[in-house]
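Notes follow the structure.
A protein chain is absent from this complex, but the other protein chains hold their places.
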Amino acid sequence: MPLLAGAGLLVAAPFVLSDFKVILLGEIAIFALLAVSYNLLLGYCGLVSFGHAALFGIGGYTLALILAKTGTPFVVALVSAPIMGAAAALVMGFLALRLAQIYFALFTLAVGQVAWSVANKWVSFTGGDDSLAVTAASIPDPISSPGSESLYFFIVAIVAAALLVLYLMVNSAFGYTLQAMRESPTRAEFVGIPVRRYRLLAFVISGLFAGLAGGLFAVHNHFVHPEMLFWLVSAQVLLMSLLGGVHLFWGPALGAGLVVYLRDSVQGVFPELTEKHLGQILTLEGLTLGAVALAVAIFLPLGVGGMLQRAVRLAASRLGARGRASGEGPAPGPPAFLGTAAAEEPRGRR
Amino acid sequence: MALKRCLMLFLMVLALSLGALSLTACGGDPTPMVIEVEKVVERTVEVEKEVVVVATPTPAAPAGPPIKVGVLYGLSSIAAVYTQGAVKGHNLAVSEINAAGGVLGRPMELAVRETHLSPTVAVRETQSLVLEEEVDFLMGTISSGVAQAVSEFAKENRIIFIDSLAQSSTTTANLGHRYVFRSATDTVISGRAVATVMAERPETKYVTIGPDYAFGHDAVNDFMGKLQELKPEVEVVAELWPPMLNPDFTPFITAILEEKPDAVYASMWGGDQINFIKQAIPFGFFDQTTLVAYNMDLDILKAVGAEMPEGIVAGSGFPWYSLDTPAAQKFTTDYFNATGEQPMIGALQGYTATLVLAAAIEKAGTTETEAVADALEDLTIDTPTGRITIRAFDHQADPMIWVGSSVQSEELPFPILTDLVPVSGSDVILSIAEVEARRAGQ
Amino acid sequence: MILEVDDIHSYYGLSHVLFGISLSIAEGEVVALLGRNGAGKTTTLRGIMGLTPPSQGSITFQGDEIQGKPPHAIARMGVALVPEDRRIFPDLTVRENLAVAERKPRVMAGGWSVARVYDLFSGLEKLDGRKGGHLSGGEQQMLAIARALMGNPRLLLLDEPAEGLAPLVVRRLAEQVRMLKEEGMTILVTEQNLKFALELSDRAYVIEKGQVRFEGTAEELAKNEEVRGAYLAL
Partner (left out) sequence: MLLSVSSFTSCLSDPGCVVFQLLGGLSMAMVLFLIASGLSLIFGVLRIVNFAHGSMYMMGAFTAYWLVSRFAGTPGHFWIALVLAPLVVALIGGAVEVVLLRHIYRRSHFHQFLLTFGLILIIADVMRMSFGGEFKSISRPDLLSGSVSVMGRPFPEYNFFLIVVALAVALGMWLVLQRTRLGRTIRAAASDREMTSALGVNVPLLFTMVFALGAGLGGLAGALDAGRGVAISPTMDVQIILLAFIVVVVGGLGSFGGSLLGALIIAEVTTFGILLLPQFALAFVFVIMAVVLLLRPWGLLGKPLEE
């Protein structure tokens, strides 16, 4: 039911909302896909990557370069984006997955920054800081105009299909294996699961969808710029995922929506205020997003999604919904890796 | 428990903000302001009197729906020193225009947006301005990447975009199109103006250093191309490309000194240029070689302050402290009265862009895009630094550049450029043949 | 009673580990806490030390409630833990390991000093400058106990001290613990090794699945085949 209602809303949206809001919705859809793909690493494997922006950017540049430098049809370019994303993820993952937690994060940060500096420095190929245009002429007609309903439906349809594939994937044996590995890699290794190979596969799939998101972003924006690969983009995706809730499949998508919406709404709210009181025009976007990040880290370890889920369950049990109220034992909580209680308490010389 | 934490967090944020506000309230820069003002005002009193005499009776207040203009800048971080002033320049121009009866009898209105120096954010904000605010025109941008992204948007959506600050020549030359115009100097005018002065001087052995992105490379190439054309014996013994926002220039400074060049051309801007100069001083850099800077306006002059070595050769788009023309002094005074600040280069450029747009709309007699675009081509107006023309072929304006060398001022509390050589933008602007060649190369 | 544990419940994350453990120790007593692997012995000691604070129940030490106090405060009140895996600081020398635990000498006479623990554990002195990570298992166990003593505790919590040690080493360890007992130290020791525990202790508790199943003197337990068979690995 809620699924149908959601789908109905998405279909109705472009007819109700202004063109600009439709553009924002398209952006939310793309970042939702990016964040959910990121969560395959974060939530399902417990790995923090700061190189995800690079995979996103590589997808975008693949599409833009193919369209700009060759006469290849649009479809081929669109399909190449996720493939290149996956290929890059294969290389990055192969090298990075030998490393534990923090070194994994720092290594992906380093590799991502190298990719970023290549995009920035190789001006003759990528256009560098002047960005690389994806001209309207190179995109098939009905989807070539930003803010149009057809482009919106095109993006939403692809994102929905990709999310469906991801959903099926994480609810298959593969997804359960990943989660088992996250709880205890050593135990998983012990029962004969090739942990590294599974994680590499997860990394490649994550890169595939990140690349697709990057390709869509290039179509949506009509250009690509090295900033797509910058590590701060990865940090923002981390914020989206944690804000929405990493233990829920749809949590990061919710987080993406919230961050994009929040950023758009704080733009232009404060300038008059700051000009009057501080003599300068500022947006306070950093202050707002920073406060959200702190709040999530301290008060909302389960994210907004996790909180909603809890509230819904609580309401259900209060209403005495038929069958199993959560009377016995502790309420179904987060997986242990979120470390709500002593689960992550440092034991031994860690 | 959670409540307690919530309270603590809230208190923390509150304390931080209060601290910030109290710091600003104490006035970060208490010392020299008053003296400077008196100087500026003193020197402009006579001019002002004249203006008052000439002033016409108050015109009718503008009526009708406003002409809305979207303004896009990176308002914080490294660009703030240019863009905060630019917005004030835009505002000053708009209030003058509206006080004088508006444009086509209608008031002009600005909608300012922050780009965070990001092309992606800039395009999203542009879409918001055009679709939500329904602005008729676009102005602004700093950083060539953002300018290029907004320019592409303007091209696809057929909306006029006047680039008021960003300098990379690519925007109008290589990638120029019907809807993009630039009212400011570009890297060619600024670079070549300095080159014409350096061609008269004896230095031949050069090292160049510039930030490693489009603008930095354009600025170095545009300078060196002209210099070598005017003076073929000039040789470049090394090219250095530090990243933008580089905090430590020591290794670059020591490397340059080993080359023993006659002169060093530096195209860094803002904080990078300040870092380079201040860190180079104690190495005896300025006793061993001559620094030639892309430009040096108040932002750098003030920040380096009393340490500024004498004899740095640099261009400036608005050395108001030495310009005796009534137009320049009037702008300086008006701007000071409106904002309490001395105008930096951004203020002039924002002001000029607004005047250009208003004049074009007046000339076209309509706000319709194609008519205004036609009106902008070959438009000539008077600005605080003199008359400029927007060339019809590539939509590039030709403002003046002054080239001088640094000296500690006896009158003003900051160093200035002296022995200014005015270079007319029309003398050094890319020729139409050059623009055609660049466009063919794309 | 120097220590009274009353009906404590503990969780590790979501799993309920202790279901209402109660026990008490008198001054000068040596009490054994017996049970199989996973019965909740370590959790009980960690609970007393404040490392895994119980979610309900009360713990009083010398009449003061210590439940909910941070570990360092409990340690300063006179409780010391010698954990199961010793947890020697591997990068610190033997002397440094001892010095970390050294608290300012109490008013009471006979406080522990480095010299005094070297007297008791004669093997340690010649290892003075060696890194903790380079010690053998038996040496680490001695150091762990010595380190705990440096805080001048009134109650010593020994978690499976004999585990993984060679029989000869265990015997020497038992002797050292007995010397401590003779000095009047109150000790709560957990063990799977019944013999070692019964040799030393006055009384014993047997726990299983987080609950106390037997309580009595060492002799009573030694005679009670049923309890030993049901709850203890022999």
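Note that the chains take the letters A, B and C in the order they are written out, and that residue 1 is the start of every chain.
Just so we're on the same page, contacts are C-beta pairs under 8 Å (C-beta built on N, C-alpha and C of every residue); 3 or more make two chains touch, one makes a residue touch a chain.
Fair warning: this is a prediction, and the values are worked out from it, not measured in the lab.
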Omitted chain touches shown chains A, B, C
Hidden partner chain, touching residue among B:Pro202, B:Pro232 or B:Pro282
B:Pro282
Among C:Pro90, C:Gly137 or C:Gly184, which residue is in contact with the omitted chain in the full complex?
C:Pro90
Which of these, B:Ala93, B:Ile253 or B:Ala266, touches the one chain of the complex that we don't see?
B:Ile253
Sole touch to the unshown chain from A:Ile28, A:Leu42 or A:Leu178: residue A:Leu42
Pick out which of A:Leu9, A:Val76 or A:Val114 touches the chain that's been left out of the picture.
A:Val114
Could you please point out the chain C residues that touch the chain left off the display?
49-51, 70-72, 75-76, 80-81, 83, 87, 89-92, 96-97, 99-101, 103, 147-148, 150-151
Residues in chain B touching the chain absent from view
5, 8-9, 12-13, 16-17, 19-21, 23-24, 28-31, 75-81, 84, 237-243, 245-248, 250-255, 257-259, 270-272, 274-275, 277-279, 281-284, 287, 299-300, 302-307
Contact footprint on chain A, counting only the chain that is left out
42, 46, 48, 95, 98-103, 105-107, 109-111, 113-114, 117, 185-186, 232, 235, 238-239, 242, 246, 274, 278-280, 282, 284-287, 289-294, 296-298, 301, 337-339, 341-342, 344-350
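Please note the rule applied: only the chains that are shown with their structure count from here on.
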Neighbouring chains common to chain A and chain C, by label:
none
Centre-most chain by CA centroid is A
Can you name the chain that lies farthest from chain C, using the mean of each chain's Cα atoms as its centre?
B
Distance between chain A and chain C based on Cα centroids, please, to the nearest Å.
49
Based only on mean CA positions, could you tell me how far chain B sits from chain C in angstrom?
73
Interchain centroid distance [CA atoms averaged], chain A/chain B, Å
37
So, in the complex, the side of chain A touching chain B is made of residues 18-20, 23-24, 27, 120-121, 123, 128-131, 133, 135-136, 146-147, 221-223, 225, 227-228, 264, 267-268, 271, 277-283, 285, 291, 294-295, 298-299
Residue numbers on chain B that touch chain A, as the complex places them
2, 5-6, 9, 13, 21, 24, 75-76, 80, 84, 87, 112-114, 116, 118-120, 123-125, 127-128, 131-132, 143-145, 148-149, 152-153, 156, 168, 170, 175, 212-215, 217
